[in-house]
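One protein chain is absent from this view; the other protein chains keep their places.
Chain IDs A and B follow the sequence of writing; residue 1 opens each chain.
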Amino acid sequence: MTQLALVIDLNVCVGCHACVTSCKQWNTSGQAGPMFDDRPYGENPTGTFFNRVQTYEVGEFPCTETVHFPKSCLHCEDAPCVPVCPTGASYKRKEDGIVLVDYDKCIGCKYCSWACPYGAREFDENQKVMKKCTLCVDRIYDESIPEDRRKPACVISCPTSARLFGDVHDPDSEVSIAIRENGGYQLMPEWGTKPANHYLPRRKTKMHIHEDELTRADNPLKKEDIRHETSKDTTLDDWLM
Amino acid sequence: MHPAFSVIFLTTLIGVGQGLFLALFSAQAYGMAKILPVQSNEFFATGGLIALLFLLGGLFAAVFHLGKPSYFITRAWRGMTQWRTSWLSRELIAMPIMIGLTFIYMVVYHFGLDADLYGWGVPGQLPLTVGIATTVAAIALFICTGMIYAAVKFLQEWACALTPVNYFLLGTASGFTLATAYAAAYGDGLVQFFGNWAIVLTLAGLITRAASLFRNSRIKRKSSVQTAIGVRHTKVQQKSMGMMGGSYNTREYFHGKTAAFLKSVKWIFLALTFALPLFLLWVGLVMGDNGLFLLAFIFQYVGLLFERWFFFAQANHPQNLYYQVVG
(Lines give C-alpha, C1' and ligand atoms only; values in the text may rest on other atoms or scores of the structure.)
Protein backbone atom coordinates (compact mmCIF):
# COMPACT_ATOMS: atom_id res chain seq x y z
CA MET A 1 0.00 0.00 0.00
CA THR A 2 1.34 3.35 -0.97
CA GLN A 3 1.57 6.27 1.42
CA LEU A 4 2.79 9.41 -0.25
CA ALA A 5 4.30 12.02 2.01
CA LEU A 6 6.75 14.82 2.40
CA VAL A 7 9.97 14.52 4.34
CA ILE A 8 11.28 17.86 5.50
CA ASP A 9 14.95 18.23 6.20
CA LEU A 10 15.38 20.78 8.98
CA ASN A 11 19.10 20.43 8.50
CA VAL A 12 18.97 22.49 5.33
CA CYS A 13 15.74 24.46 5.55
CA VAL A 14 16.66 28.13 5.67
CA GLY A 15 13.12 29.34 6.26
CA CYS A 16 12.77 31.08 2.92
CA HIS A 17 8.99 30.61 2.56
CA ALA A 18 9.33 29.52 -1.08
CA CYS A 19 7.24 26.47 -0.31
CA VAL A 20 4.58 28.72 1.18
CA THR A 21 3.97 30.92 -1.81
CA SER A 22 4.57 28.32 -4.50
CA CYS A 23 1.93 26.23 -2.77
CA LYS A 24 -0.39 29.19 -2.77
CA GLN A 25 0.07 30.02 -6.43
CA TRP A 26 -0.22 26.45 -7.61
CA ASN A 27 -3.28 25.70 -5.58
CA THR A 28 -5.17 28.94 -5.91
CA SER A 29 -5.54 28.35 -9.61
CA GLY A 30 -5.82 24.61 -9.33
CA GLN A 31 -8.31 22.07 -8.12
CA ALA A 32 -8.02 23.30 -4.57
CA GLY A 33 -8.60 26.91 -5.50
CA PRO A 34 -9.24 29.64 -5.43
CA MET A 35 -7.68 30.40 -2.09
CA PHE A 36 -9.17 33.36 -0.36
CA ASP A 37 -7.30 36.43 0.85
CA ASP A 38 -9.04 38.79 3.18
CA ARG A 39 -8.02 42.43 3.52
CA PRO A 40 -5.13 41.75 1.14
CA TYR A 41 -4.15 45.43 1.19
CA GLY A 42 -5.53 46.43 4.55
CA GLU A 43 -5.10 45.82 8.22
CA ASN A 44 -4.22 42.33 9.39
CA PRO A 45 -4.23 40.69 5.98
CA THR A 46 -5.10 37.06 6.19
CA GLY A 47 -5.72 34.22 3.83
CA THR A 48 -5.90 30.55 3.15
CA PHE A 49 -2.50 28.88 2.93
CA PHE A 50 -1.81 25.16 2.99
CA ASN A 51 1.72 25.50 4.18
CA ARG A 52 3.43 27.79 6.63
CA VAL A 53 6.99 28.22 7.72
CA GLN A 54 7.55 29.01 11.35
CA THR A 55 10.60 29.88 13.35
CA TYR A 56 11.70 28.65 16.75
CA GLU A 57 14.69 29.42 18.90
CA VAL A 58 16.28 26.68 20.92
CA GLY A 59 18.56 27.36 23.88
CA GLU A 60 20.02 30.56 25.19
CA PHE A 61 22.56 32.96 23.78
CA PRO A 62 25.19 32.15 22.65
CA CYS A 63 24.19 28.48 22.43
CA THR A 64 21.22 29.31 20.26
CA GLU A 65 19.80 27.30 17.44
CA THR A 66 17.34 28.90 15.09
CA VAL A 67 15.01 26.30 13.65
CA HIS A 68 12.89 27.02 10.63
CA PHE A 69 9.93 24.76 10.62
CA PRO A 70 7.65 24.29 7.61
CA LYS A 71 4.35 22.61 8.27
CA SER A 72 1.50 21.46 6.08
CA CYS A 73 -0.96 18.58 6.49
CA LEU A 74 1.02 15.53 7.51
CA HIS A 75 -1.33 13.07 5.82
CA CYS A 76 -1.59 11.00 8.96
CA GLU A 77 -1.88 7.28 8.46
CA ASP A 78 -4.37 7.18 11.30
CA ALA A 79 -5.86 10.50 10.41
CA PRO A 80 -8.10 11.63 13.27
CA CYS A 81 -9.61 14.33 11.09
CA VAL A 82 -11.27 11.83 8.78
CA PRO A 83 -13.63 9.72 10.91
CA VAL A 84 -15.07 12.74 12.70
CA CYS A 85 -16.29 14.36 9.51
CA PRO A 86 -20.06 13.99 9.46
CA THR A 87 -20.43 14.30 5.71
CA GLY A 88 -17.63 12.14 4.40
CA ALA A 89 -16.12 15.23 2.81
CA SER A 90 -12.85 14.43 4.55
CA TYR A 91 -11.36 11.23 3.33
CA LYS A 92 -8.11 9.41 3.02
CA ARG A 93 -7.40 7.92 -0.35
CA LYS A 94 -6.78 4.20 -0.30
CA GLU A 95 -4.49 4.23 -3.30
CA ASP A 96 -1.91 6.68 -2.02
CA GLY A 97 -2.83 7.69 1.50
CA ILE A 98 -3.49 11.34 0.64
CA VAL A 99 -6.00 12.96 2.96
CA LEU A 100 -8.36 15.20 1.04
CA VAL A 101 -11.49 17.26 1.43
CA ASP A 102 -14.30 17.10 -1.10
CA TYR A 103 -15.45 20.70 -1.18
CA ASP A 104 -18.78 19.76 -2.67
CA LYS A 105 -19.68 17.71 0.35
CA CYS A 106 -18.21 19.84 3.08
CA ILE A 107 -20.67 21.76 5.22
CA GLY A 108 -17.99 23.85 6.87
CA CYS A 109 -18.68 22.58 10.36
CA LYS A 110 -14.93 22.73 11.17
CA TYR A 111 -15.12 19.59 13.25
CA CYS A 112 -12.29 17.93 11.33
CA SER A 113 -9.97 20.79 12.14
CA TRP A 114 -10.70 20.38 15.83
CA ALA A 115 -9.61 16.82 15.41
CA CYS A 116 -6.26 17.73 13.89
CA PRO A 117 -3.67 18.28 16.60
CA TYR A 118 -1.31 19.92 14.13
CA GLY A 119 -3.39 22.87 13.06
CA ALA A 120 -2.93 21.80 9.49
CA ARG A 121 -6.40 22.55 8.17
CA GLU A 122 -7.56 25.94 7.09
CA PHE A 123 -11.08 27.10 6.59
CA ASP A 124 -11.64 29.11 3.44
CA GLU A 125 -13.64 32.07 4.63
CA ASN A 126 -14.96 32.78 1.19
CA GLN A 127 -15.99 29.37 -0.05
CA LYS A 128 -16.87 28.39 3.51
CA VAL A 129 -15.38 24.97 3.21
CA MET A 130 -12.45 23.31 4.91
CA LYS A 131 -9.20 23.21 2.96
CA LYS A 132 -5.79 21.77 3.40
CA CYS A 133 -2.70 20.54 1.64
CA THR A 134 -3.68 18.19 -1.16
CA LEU A 135 -0.16 16.92 -1.66
CA CYS A 136 -0.78 18.51 -5.02
CA VAL A 137 -2.82 15.59 -6.31
CA ASP A 138 -3.52 17.66 -9.35
CA ARG A 139 0.21 17.81 -10.18
CA ILE A 140 1.71 14.56 -9.15
CA TYR A 141 -0.37 12.44 -11.50
CA ASP A 142 -0.65 14.95 -14.33
CA GLU A 143 1.05 13.33 -17.27
CA SER A 144 1.27 16.59 -19.17
CA ILE A 145 3.91 17.62 -16.65
CA PRO A 146 7.41 16.26 -17.29
CA GLU A 147 8.07 13.33 -15.02
CA ASP A 148 10.81 14.89 -12.93
CA ARG A 149 8.56 17.87 -12.24
CA ARG A 150 5.57 15.73 -11.31
CA LYS A 151 6.01 16.61 -7.67
CA PRO A 152 4.22 18.99 -5.33
CA ALA A 153 4.72 22.66 -6.08
CA CYS A 154 6.44 23.22 -2.75
CA VAL A 155 8.92 20.46 -3.50
CA ILE A 156 9.96 21.68 -6.92
CA SER A 157 10.36 25.23 -5.71
CA CYS A 158 12.30 24.58 -2.50
CA PRO A 159 15.73 26.10 -3.13
CA THR A 160 17.51 23.91 -0.62
CA SER A 161 15.65 20.74 -1.63
CA ALA A 162 14.71 20.45 2.00
CA ARG A 163 11.44 18.90 0.89
CA LEU A 164 11.54 15.31 -0.29
CA PHE A 165 8.49 13.65 -1.71
CA GLY A 166 7.70 10.00 -2.11
CA ASP A 167 6.20 6.80 -0.76
CA VAL A 168 7.10 6.26 2.86
CA HIS A 169 5.86 2.69 2.68
CA ASP A 170 8.34 1.73 0.03
CA PRO A 171 11.51 0.99 2.00
CA ASP A 172 13.67 1.75 -1.01
CA SER A 173 12.23 5.15 -1.79
CA GLU A 174 14.31 8.27 -1.35
CA VAL A 175 12.08 9.36 1.49
CA SER A 176 12.26 6.07 3.38
CA ILE A 177 16.00 5.99 3.07
CA ALA A 178 16.25 9.57 4.27
CA ILE A 179 14.05 8.80 7.27
CA ARG A 180 16.00 5.68 8.11
CA GLU A 181 19.46 7.08 7.68
CA ASN A 182 18.99 10.55 9.05
CA GLY A 183 16.88 10.01 12.09
CA GLY A 184 13.58 11.00 10.55
CA TYR A 185 10.82 11.55 13.10
CA GLN A 186 7.13 12.34 13.36
CA LEU A 187 5.44 15.24 15.07
CA MET A 188 3.54 14.72 18.31
CA PRO A 189 3.93 10.95 18.29
CA GLU A 190 2.03 10.90 21.59
CA TRP A 191 -1.30 11.04 19.80
CA GLY A 192 -0.80 7.96 17.71
CA THR A 193 -1.86 9.73 14.55
CA LYS A 194 1.12 8.31 12.67
CA PRO A 195 1.82 11.30 10.46
CA ALA A 196 3.08 10.22 7.07
CA ASN A 197 5.20 13.36 6.75
CA HIS A 198 8.47 13.11 8.59
CA TYR A 199 11.11 15.59 9.65
CA LEU A 200 14.86 15.17 9.55
CA PRO A 201 16.74 16.76 12.43
CA ARG A 202 19.74 19.08 12.37
CA ARG A 203 23.04 17.28 11.86
CA LYS A 204 26.34 18.90 12.69
CA THR A 205 29.70 18.60 11.03
CA LYS A 206 32.56 19.19 13.43
CA MET A 207 36.26 19.40 12.90
CA HIS A 208 38.84 17.92 15.20
CA ILE A 209 42.31 19.33 15.18
CA HIS A 210 45.25 17.40 16.47
CA GLU A 211 48.12 19.36 17.90
CA ASP A 212 50.56 17.71 15.50
CA GLU A 213 48.80 19.34 12.63
CA LEU A 214 50.02 22.72 13.78
CA THR A 215 53.69 21.83 13.85
CA ARG A 216 54.51 20.25 10.57
CA ALA A 217 57.67 19.75 8.62
CA ASP A 218 56.30 21.58 5.63
CA ASN A 219 55.64 24.72 7.63
CA PRO A 220 56.49 27.50 5.16
CA LEU A 221 58.03 29.58 7.92
CA LYS A 222 60.96 27.19 7.73
CA LYS A 223 61.69 28.55 4.30
CA GLU A 224 62.07 31.99 5.76
CA ASP A 225 65.06 30.82 7.76
CA ILE A 226 66.26 34.28 8.44
CA ARG A 227 69.92 33.95 9.33
CA HIS A 228 70.49 36.00 12.39
CA GLU A 229 73.85 37.61 12.77
CA THR A 230 76.30 35.29 14.51
CA SER A 231 76.77 35.94 18.14
CA LYS A 232 79.82 37.85 19.26
CA ASP A 233 79.78 36.10 22.61
CA THR A 234 82.34 33.48 23.38
CA THR A 235 81.14 29.95 22.96
CA LEU A 236 82.42 26.55 23.88
CA ASP A 237 83.89 26.42 20.38
CA ASP A 238 86.46 28.96 21.37
CA TRP A 239 87.69 26.78 24.18
CA LEU A 240 87.49 23.18 23.27
CA MET A 241 90.42 21.76 21.35
CA MET B 1 -10.88 27.37 21.58
CA HIS B 2 -12.76 30.31 20.26
CA PRO B 3 -16.32 30.00 21.58
CA ALA B 4 -18.77 30.13 18.67
CA PHE B 5 -22.11 31.60 19.60
CA SER B 6 -23.96 29.30 17.28
CA VAL B 7 -22.71 26.31 19.23
CA ILE B 8 -23.28 27.94 22.59
CA PHE B 9 -26.92 28.59 21.74
CA LEU B 10 -27.35 25.29 20.01
CA THR B 11 -26.19 23.18 22.92
CA THR B 12 -27.88 25.19 25.65
CA LEU B 13 -31.20 25.54 23.84
CA ILE B 14 -31.53 21.91 22.90
CA GLY B 15 -30.39 21.03 26.42
CA VAL B 16 -33.36 22.94 27.81
CA GLY B 17 -35.65 21.36 25.26
CA GLN B 18 -34.45 17.87 26.01
CA GLY B 19 -34.52 18.51 29.76
CA LEU B 20 -38.00 19.95 29.63
CA PHE B 21 -39.17 16.98 27.67
CA LEU B 22 -37.66 14.60 30.18
CA ALA B 23 -39.45 16.50 32.94
CA LEU B 24 -42.74 16.21 31.08
CA PHE B 25 -42.21 12.55 30.47
CA SER B 26 -41.32 11.83 34.08
CA ALA B 27 -44.55 13.55 35.11
CA GLN B 28 -46.41 11.51 32.52
CA ALA B 29 -44.81 8.23 33.64
CA TYR B 30 -45.37 8.97 37.34
CA GLY B 31 -48.93 9.86 36.47
CA MET B 32 -49.49 6.60 34.68
CA ALA B 33 -47.90 4.80 37.59
CA LYS B 34 -50.35 6.77 39.74
CA ILE B 35 -47.58 8.15 41.86
CA LEU B 36 -48.52 11.62 40.79
CA PRO B 37 -51.85 12.94 39.72
CA VAL B 38 -52.49 12.58 36.00
CA GLN B 39 -52.17 15.87 34.13
CA SER B 40 -54.36 17.26 31.47
CA ASN B 41 -53.50 16.59 27.86
CA GLU B 42 -53.11 20.27 27.33
CA PHE B 43 -50.43 20.40 30.00
CA PHE B 44 -48.32 17.97 28.02
CA ALA B 45 -49.20 19.43 24.65
CA THR B 46 -48.23 22.94 25.69
CA GLY B 47 -45.17 21.64 27.53
CA GLY B 48 -44.22 19.66 24.45
CA LEU B 49 -44.62 22.78 22.35
CA ILE B 50 -42.30 24.72 24.61
CA ALA B 51 -39.71 21.93 24.43
CA LEU B 52 -40.12 21.88 20.69
CA LEU B 53 -39.56 25.61 20.47
CA PHE B 54 -36.33 25.30 22.38
CA LEU B 55 -35.20 22.45 20.15
CA LEU B 56 -36.07 24.42 17.05
CA GLY B 57 -34.23 27.39 18.47
CA GLY B 58 -31.22 25.15 18.84
CA LEU B 59 -31.61 23.96 15.30
CA PHE B 60 -31.82 27.52 14.10
CA ALA B 61 -28.59 28.33 15.92
CA ALA B 62 -26.98 25.25 14.40
CA VAL B 63 -27.66 26.53 10.92
CA PHE B 64 -25.24 29.34 11.67
CA HIS B 65 -22.59 26.90 12.54
CA LEU B 66 -22.52 25.61 9.00
CA GLY B 67 -20.11 27.25 6.59
CA LYS B 68 -23.10 28.84 4.90
CA PRO B 69 -26.72 28.69 6.05
CA SER B 70 -27.59 27.51 2.54
CA TYR B 71 -25.68 24.32 3.21
CA PHE B 72 -28.53 23.49 5.59
CA ILE B 73 -30.72 22.90 2.60
CA THR B 74 -28.18 21.75 0.04
CA ARG B 75 -25.77 19.64 1.98
CA ALA B 76 -26.77 19.08 5.58
CA TRP B 77 -28.30 15.75 4.75
CA ARG B 78 -24.83 14.51 3.96
CA GLY B 79 -24.01 15.10 7.58
CA MET B 80 -26.02 12.06 8.47
CA THR B 81 -24.06 9.69 6.29
CA GLN B 82 -21.05 9.10 8.52
CA TRP B 83 -22.88 7.89 11.62
CA ARG B 84 -20.58 4.91 11.83
CA THR B 85 -17.60 7.03 12.82
CA SER B 86 -18.70 10.55 13.55
CA TRP B 87 -20.44 11.71 16.71
CA LEU B 88 -21.36 14.84 14.89
CA SER B 89 -23.07 12.79 12.25
CA ARG B 90 -24.88 10.89 14.99
CA GLU B 91 -25.99 14.12 16.54
CA LEU B 92 -27.24 15.29 13.20
CA ILE B 93 -29.38 12.18 13.08
CA ALA B 94 -30.47 12.29 16.70
CA MET B 95 -31.50 15.89 16.60
CA PRO B 96 -34.18 15.73 13.91
CA ILE B 97 -35.43 12.52 15.47
CA MET B 98 -35.73 14.26 18.78
CA ILE B 99 -37.45 17.21 17.18
CA GLY B 100 -39.78 14.98 15.21
CA LEU B 101 -40.71 12.88 18.20
CA THR B 102 -41.30 15.92 20.35
CA PHE B 103 -43.57 17.22 17.68
CA ILE B 104 -45.47 13.93 17.54
CA TYR B 105 -45.67 13.91 21.31
CA MET B 106 -47.20 17.32 21.25
CA VAL B 107 -49.63 16.37 18.51
CA VAL B 108 -50.62 13.18 20.30
CA TYR B 109 -51.48 15.10 23.42
CA HIS B 110 -53.01 18.01 21.68
CA PHE B 111 -55.45 15.80 19.80
CA GLY B 112 -55.69 13.35 22.65
CA LEU B 113 -54.73 10.51 20.37
CA ASP B 114 -54.41 7.08 21.79
CA ALA B 115 -54.55 3.45 20.77
CA ASP B 116 -54.52 0.15 22.51
CA LEU B 117 -51.17 -0.67 21.04
CA TYR B 118 -50.25 -3.52 23.29
CA GLY B 119 -53.68 -4.81 24.15
CA TRP B 120 -53.29 -3.74 27.76
CA GLY B 121 -56.66 -2.12 27.65
CA VAL B 122 -55.51 0.96 29.51
CA PRO B 123 -55.45 4.48 28.08
CA GLY B 124 -52.23 6.30 27.39
CA GLN B 125 -50.43 3.54 25.56
CA LEU B 126 -49.74 5.70 22.51
CA PRO B 127 -48.53 8.73 24.52
CA LEU B 128 -46.40 6.41 26.63
CA THR B 129 -44.83 4.82 23.59
CA VAL B 130 -44.13 8.16 21.98
CA GLY B 131 -42.86 9.43 25.34
CA ILE B 132 -40.46 6.54 25.78
CA ALA B 133 -39.18 6.86 22.23
CA THR B 134 -38.64 10.57 22.70
CA THR B 135 -36.91 9.95 26.01
CA VAL B 136 -34.54 7.56 24.33
CA ALA B 137 -33.94 10.16 21.60
CA ALA B 138 -33.35 12.87 24.19
CA ILE B 139 -30.83 10.79 26.06
CA ALA B 140 -29.17 9.72 22.82
CA LEU B 141 -28.97 13.34 21.75
CA PHE B 142 -27.39 14.27 25.07
CA ILE B 143 -24.82 11.56 24.58
CA CYS B 144 -24.11 12.57 21.00
CA THR B 145 -23.73 16.21 21.90
CA GLY B 146 -21.48 15.40 24.81
CA MET B 147 -19.45 12.91 22.83
CA ILE B 148 -18.79 15.38 20.02
CA TYR B 149 -16.58 17.12 22.52
CA ALA B 150 -15.47 14.21 24.62
CA ALA B 151 -14.33 12.32 21.54
CA VAL B 152 -11.76 14.90 20.47
CA LYS B 153 -8.89 13.41 22.34
CA PHE B 154 -6.58 16.33 21.60
CA LEU B 155 -8.77 18.63 23.61
CA GLN B 156 -7.84 17.21 26.96
CA GLU B 157 -10.30 19.42 28.85
CA TRP B 158 -13.10 17.75 26.95
CA ALA B 159 -11.83 14.24 26.45
CA CYS B 160 -13.43 12.87 29.59
CA ALA B 161 -16.60 11.07 30.68
CA LEU B 162 -17.57 14.15 32.66
CA THR B 163 -18.26 15.99 29.44
CA PRO B 164 -21.37 14.01 28.35
CA VAL B 165 -22.43 13.72 31.99
CA ASN B 166 -22.33 17.48 32.31
CA TYR B 167 -24.21 17.99 29.11
CA PHE B 168 -26.85 15.64 30.41
CA LEU B 169 -27.10 17.05 33.90
CA LEU B 170 -26.94 20.70 32.93
CA GLY B 171 -29.47 20.16 30.18
CA THR B 172 -31.90 18.30 32.43
CA ALA B 173 -31.37 20.71 35.30
CA SER B 174 -32.30 23.66 33.11
CA GLY B 175 -35.18 21.65 31.67
CA PHE B 176 -36.56 20.81 35.10
CA THR B 177 -36.16 24.36 36.28
CA LEU B 178 -38.13 25.50 33.30
CA ALA B 179 -40.65 22.72 33.98
CA THR B 180 -41.04 24.06 37.51
CA ALA B 181 -41.75 27.50 36.22
CA TYR B 182 -44.08 26.05 33.63
CA ALA B 183 -45.95 23.97 36.17
CA ALA B 184 -46.21 27.02 38.40
CA ALA B 185 -47.54 29.13 35.57
CA TYR B 186 -49.97 26.40 34.62
CA GLY B 187 -51.18 26.40 38.19
CA ASP B 188 -50.40 22.82 38.44
CA GLY B 189 -49.52 20.59 41.33
CA LEU B 190 -46.23 19.46 39.88
CA VAL B 191 -44.29 22.43 41.13
CA GLN B 192 -42.87 20.53 44.10
CA PHE B 193 -42.08 17.50 41.99
CA PHE B 194 -40.27 19.43 39.27
CA GLY B 195 -38.77 21.85 41.73
CA ASN B 196 -37.25 19.13 43.85
CA TRP B 197 -35.85 17.42 40.82
CA ALA B 198 -34.53 20.70 39.51
CA ILE B 199 -32.68 21.16 42.78
CA VAL B 200 -31.34 17.62 42.73
CA LEU B 201 -30.20 17.88 39.12
CA THR B 202 -28.69 21.31 39.59
CA LEU B 203 -26.79 20.04 42.61
CA ALA B 204 -25.66 16.98 40.68
CA GLY B 205 -24.63 19.21 37.78
CA LEU B 206 -22.73 21.42 40.19
CA ILE B 207 -20.85 18.42 41.49
CA THR B 208 -19.90 17.05 38.10
CA ARG B 209 -19.13 20.45 36.60
CA ALA B 210 -16.99 21.28 39.61
CA ALA B 211 -15.30 17.94 39.16
CA SER B 212 -14.47 18.77 35.57
CA LEU B 213 -13.18 22.21 36.59
CA PHE B 214 -11.05 20.54 39.20
CA ARG B 215 -9.78 18.02 36.69
CA ASN B 216 -9.05 20.62 34.07
CA SER B 217 -7.07 22.75 36.43
CA ARG B 218 -4.70 19.85 36.87
CA ILE B 219 -4.37 18.58 33.34
CA LYS B 220 -0.99 17.28 32.36
CA ARG B 221 -0.46 18.29 28.77
CA LYS B 222 0.43 15.45 26.52
CA SER B 223 2.02 17.68 23.94
CA SER B 224 4.64 20.33 24.33
CA VAL B 225 6.42 22.61 21.96
CA GLN B 226 9.19 20.01 22.08
CA THR B 227 7.01 17.21 20.78
CA ALA B 228 5.31 19.62 18.40
CA ILE B 229 8.48 20.31 16.46
CA GLY B 230 10.54 17.36 17.61
CA VAL B 231 13.41 19.22 19.21
CA ARG B 232 14.53 17.96 22.59
CA HIS B 233 15.69 20.93 24.57
CA THR B 234 14.33 22.45 27.72
CA LYS B 235 14.14 25.88 26.14
CA VAL B 236 12.30 26.09 22.86
CA GLN B 237 10.47 29.29 21.97
CA GLN B 238 8.52 30.20 18.93
CA LYS B 239 9.59 33.42 17.19
CA SER B 240 7.32 33.44 14.20
CA MET B 241 4.21 31.53 13.24
CA GLY B 242 4.68 32.22 9.57
CA MET B 243 2.04 34.89 9.18
CA MET B 244 1.31 38.10 11.03
CA GLY B 245 -2.24 39.17 10.29
CA GLY B 246 -3.79 36.06 11.80
CA SER B 247 -5.16 32.95 10.19
CA TYR B 248 -7.87 30.39 10.71
CA ASN B 249 -5.58 28.76 13.22
CA THR B 250 -5.36 31.85 15.34
CA ARG B 251 -9.02 32.71 15.03
CA GLU B 252 -10.63 29.33 15.67
CA TYR B 253 -8.51 28.21 18.56
CA PHE B 254 -7.91 31.29 20.65
CA HIS B 255 -10.56 33.05 22.70
CA GLY B 256 -8.47 36.19 22.67
CA LYS B 257 -9.41 37.09 26.24
CA THR B 258 -7.30 37.47 29.31
CA ALA B 259 -6.95 34.88 32.05
CA ALA B 260 -8.68 37.27 34.44
CA PHE B 261 -11.62 37.55 32.09
CA LEU B 262 -11.83 33.78 31.93
CA LYS B 263 -11.78 33.55 35.68
CA SER B 264 -14.60 36.01 36.12
CA VAL B 265 -16.66 34.16 33.54
CA LYS B 266 -16.13 31.04 35.61
CA TRP B 267 -17.45 32.67 38.77
CA ILE B 268 -20.34 34.20 36.89
CA PHE B 269 -21.42 30.91 35.46
CA LEU B 270 -21.05 29.13 38.79
CA ALA B 271 -23.26 31.75 40.41
CA LEU B 272 -25.82 32.00 37.63
CA THR B 273 -26.09 28.36 36.72
CA PHE B 274 -25.97 26.89 40.18
CA ALA B 275 -26.01 29.16 43.22
CA LEU B 276 -28.76 31.60 42.26
CA PRO B 277 -31.19 29.08 40.75
CA LEU B 278 -30.76 26.76 43.72
CA PHE B 279 -31.49 29.58 46.07
CA LEU B 280 -34.47 30.82 44.07
CA LEU B 281 -35.86 27.32 43.65
CA TRP B 282 -35.49 26.66 47.33
CA VAL B 283 -37.05 29.95 48.32
CA GLY B 284 -39.77 29.48 45.76
CA LEU B 285 -40.60 26.04 47.01
CA VAL B 286 -40.46 26.99 50.66
CA MET B 287 -42.33 30.26 50.34
CA GLY B 288 -44.58 29.02 47.60
CA ASP B 289 -43.63 32.02 45.51
CA ASN B 290 -44.20 30.81 41.99
CA GLY B 291 -42.78 33.93 40.41
CA LEU B 292 -39.28 32.98 41.46
CA PHE B 293 -39.14 29.88 39.29
CA LEU B 294 -39.13 31.72 36.02
CA LEU B 295 -36.45 33.97 37.40
CA ALA B 296 -34.49 30.87 38.42
CA PHE B 297 -34.76 29.52 34.91
CA ILE B 298 -33.70 32.75 33.29
CA PHE B 299 -30.68 33.00 35.56
CA GLN B 300 -29.81 29.41 34.97
CA TYR B 301 -30.10 29.70 31.21
CA VAL B 302 -27.97 32.81 31.07
CA GLY B 303 -25.56 31.02 33.39
CA LEU B 304 -25.40 28.18 30.94
CA LEU B 305 -24.45 30.58 28.15
CA PHE B 306 -21.54 31.65 30.29
CA GLU B 307 -20.81 28.05 31.19
CA ARG B 308 -20.71 27.02 27.56
CA TRP B 309 -18.56 29.97 26.60
CA PHE B 310 -16.18 28.98 29.34
CA PHE B 311 -16.30 25.35 28.26
CA PHE B 312 -14.92 26.34 24.85
CA ALA B 313 -12.56 29.02 25.99
CA GLN B 314 -10.95 26.82 28.55
CA ALA B 315 -10.13 24.08 26.08
CA ASN B 316 -6.56 24.40 24.93
CA HIS B 317 -5.89 22.82 21.60
CA PRO B 318 -2.45 21.35 21.00
CA GLN B 319 -2.38 23.09 17.62
CA ASN B 320 -1.90 26.28 19.62
CA LEU B 321 1.64 25.15 20.30
CA TYR B 322 2.31 26.11 16.70
CA TYR B 323 0.65 29.49 16.97
CA GLN B 324 2.19 31.29 19.90
CA VAL B 325 4.15 34.24 18.66
CA VAL B 326 4.01 36.69 15.79
CA GLY B 327 7.33 37.86 14.50
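We adopt the following convention: a residue touches a chain if its C-beta (ideal position, glycine included) is under 8 Å from a C-beta of that chain, and two chains touch if they have at least 3 such contacts.
What we mean here is this: contacts and distances are computed from a predicted model.
Enquirer: I notice the complex is incomplete. Of the names "Molybdopterin-dependent oxidoreductase-like protein", "3-oxoacyl-[acyl-carrier-protein] synthase 2", "Peptide/nickel transport system permease protein" or "Cytochrome d ubiquinol oxidase subunit II", which is the UniProt protein name for the chain that's not shown?
Expert: Going by UniProt, the chain not displayed is called "Molybdopterin-dependent oxidoreductase-like protein".
Enquirer: Tell me which of A:M130, A:A162, A:V175 or A:M188 is the one touching the absent chain.
Expert: Final answer for the missing-chain contact: A:A162.
Enquirer: Looking at B:P3, B:G242, B:G303 or B:P318, which makes contact with the chain not pictured?
Expert: From the options B:P3, B:G242, B:G303 or B:P318, the contact with the absent chain belongs to B:G242.
Enquirer: Mind listing the subunit A residues that contact the chain we can't see here?
Expert: On the subunit A side, contact with the omitted chain comes from 9, 11-18, 20-22, 24-26, 28-29, 33-47, 49, 55, 57, 59-62, 64-68, 126-127, 148-149, 153, 156-162, 202, 204-207, 209, 213-214, 216, 219-224, 226.
Enquirer: Can you list, in ascending order, the subunit B residues touching the missing chain?
Expert: The missing chain touches subunit B at positions 235, 237, 239, 242-245, 325, 327.
Methods note: only the chains that are shown with their structure count from here on.
Enquirer: Roughly how far is subunit A from subunit B, centre to centre by C-alpha average, rounded to an integer in Å?
Expert: 43
Enquirer: Considering the complex alone, what residue numbers of subunit B touch subunit A?
Expert: 1, 65-68, 71, 75-76, 78-82, 85-89, 92, 148, 151-155, 222-223, 225, 227-231, 233, 235-249, 252-253, 317-320, 322-323, 327
Enquirer: What part of subunit A is in contact with subunit B in the complex they form?
Expert: Spelled out, the residues of subunit A in touch with subunit B are 17, 20, 39, 43-49, 52-60, 65-67, 69, 71, 80, 82-89, 105-111, 113-119, 121-123, 125, 127-129, 185-191, 199, 201.
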